[in-house]
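Below are the structure tokens for one structure; questions will follow.
Only a single protein chain was left out; the remaining protein chains are all shown in position.
Presenting chain A:
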Amino acid sequence: MSDIVLDIQDLTISLPKGADRPSAVTGMNLTLRAGEVTCLIGESGSGKSLAARAVLGLLPAPRVRVTSGRILFEGQNLATIAPRDMAKIRGARIGMIFQEPMTALNPLHRIGRQIEEVFRIHTTLGRAERRARVVKLLADVHLPDPEKIARSYPHQLSGGQRQRAMIAMALALEPKLLIADEPTTALDVTTQAQILHLIHELQREHGTAVLFITHDFGVVADIADQVAVLQKGVLVESGPRDAVLNEPQHPYTKALLAAVPRLVVPDRPATEPGLVVLEAIDVAKSYAARGLFVRGRATRALDHVSVQLHRGETLGLVGESGSGKSTLARAMTRLLGIDSGDIILEGEAITHLAPRAMRPHRRRIQMVFQDPYASLDPRQRVADIIAEGPIIHGVAAKEAQARARRLLGLVGLDPSAADRYPHEFSGGQRQRIGIARALALEPDVLVADEPVSALDVSVQAQVLDLLADIKAKLGISMLFVTHDLRVALLICDRIAVMRHGSIVEIGPAAQIFSAPSHPYTKALFDAVPGAAWSAHMPVPAE
């Protein structure tokens, strides 16, 4: 067929000795056609990013390299092409965008200069012409005031704006192929929807073939024409989007799809609202940029927020980055000082307690953090990590250690894990350890700050199950911070939607879902990737 842009044949990428498997990608076959978006989906470590980088010859050679197979593009085999010829293709015939718009641009160069660089490398255009093209490109990706953006440095733009600039740069010379490596993963959900829309629009306009790397089936549902599923370096299933999403053939695809949180409220018995355990009354917090002589503008992180957490309920704090959801959670645990307002724990104001007076209350509110890699002390054994809290609060060391082992059983880990160190565990297992640590103090309130957002979907589902299970078993209350509405619906009884430091809407999960009253809540639901697909998706039979 003549419209084939990229033909990957039997591609194998080897990993250095000592890696968990001999090759990152094994015998992969994939064909990309002009005007189509092909999504390569897989969990972390599946080799999807390396496969994409192999196309552009960006593997971290010589440790990781293509050992066999061909990558055919415009009659050339990119797997064996000379570096000099490869450089001519990069940026001109194949463009690429990356996951982290924060770091993918040189922080010291202006946006305009970085885009202009593409023209300087590949064309003989004059200075004025290059400048004009840059401004036009920035306008094409719908950036406001392109002249000003061109003069800006990366740190002066938002994440979404930077990603638009990256797209402008990748598409500068109208390449035949665009490789997008998780381009929306680091963005807020409404920004993600806009960027997906933009990629779709530009790709249709120019007939570009797109290789889109993602881990999110919602994104696949929104943007893909073709889907290829990668499991530990092996392509297990590929085909048109609807076929793969609605009638998956391979057990791995089925399992992945089953783990995707649906945009529905699961049937579950309504919890009887108990007494108020933890309450924030009119809490305000702002961050002022202040110097000795200069007074900066204050950023209002919490704008007089009041919220109540009842015994035995899970309250979700949902919002985009900068909405104040994490700030509120931290303020309610008194990990963060507040400017005004009150925090009440079971009828007692803890707002102004001195550190010493606060200490006995600390036990009653425990946190689970987002990053399972950074939140456990790497030099302590798991048993010591879990037992440390109880020992501080006066439990005998022996008793605390025994309790730690019981807790490991409760969170679904083998008690033998107690004698090992955190680095020996996977992300999901570490998050279980984190939960066990929080539970060791027998808290009344568990505050979970994005506890699953760093995890793969299948692991995410397991950890969410565990949290729901523990809540039911122990009857504790949970404050659940998340940016993901799907996750919030799955686990929360009530949801508070936050924006600009205020709660714009609060109510039972079912009501927020079926009848959102605030326009922002509606916008959030609309922006959830794969919203339409998710709603109609039949729940696969187990």
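Simple rule for what comes next: a residue touches a chain if its C-beta (ideal position, glycine included) is under 8 Å from a C-beta of that chain, and two chains touch if they have at least 3 such contacts; residues count from 1.
Note that in this section contacts and distances are computed from a predicted model.
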Per UniProt, the name of the complex member that is left out, chosen from "Membrane protein", "Response regulator", "ABC transporter permease" or "Cell division protein FtsX": "ABC transporter permease"
Of A:L6, A:L138, A:M169 or A:I512, the one touching the omitted chain in the full complex: A:M169
Touch criterion as defined above, residue of A:S44, A:T103 or A:S306 at the omitted chain: A:T103
Residue in contact with the excluded chain [from A:E117, A:D303 or A:D371]: A:E117
Where the unshown chain meets chain A, residue by residue: 56, 58, 87-92, 95-96, 98, 100, 103-109, 117-118, 121-122, 153, 155, 166, 169-170, 291-294
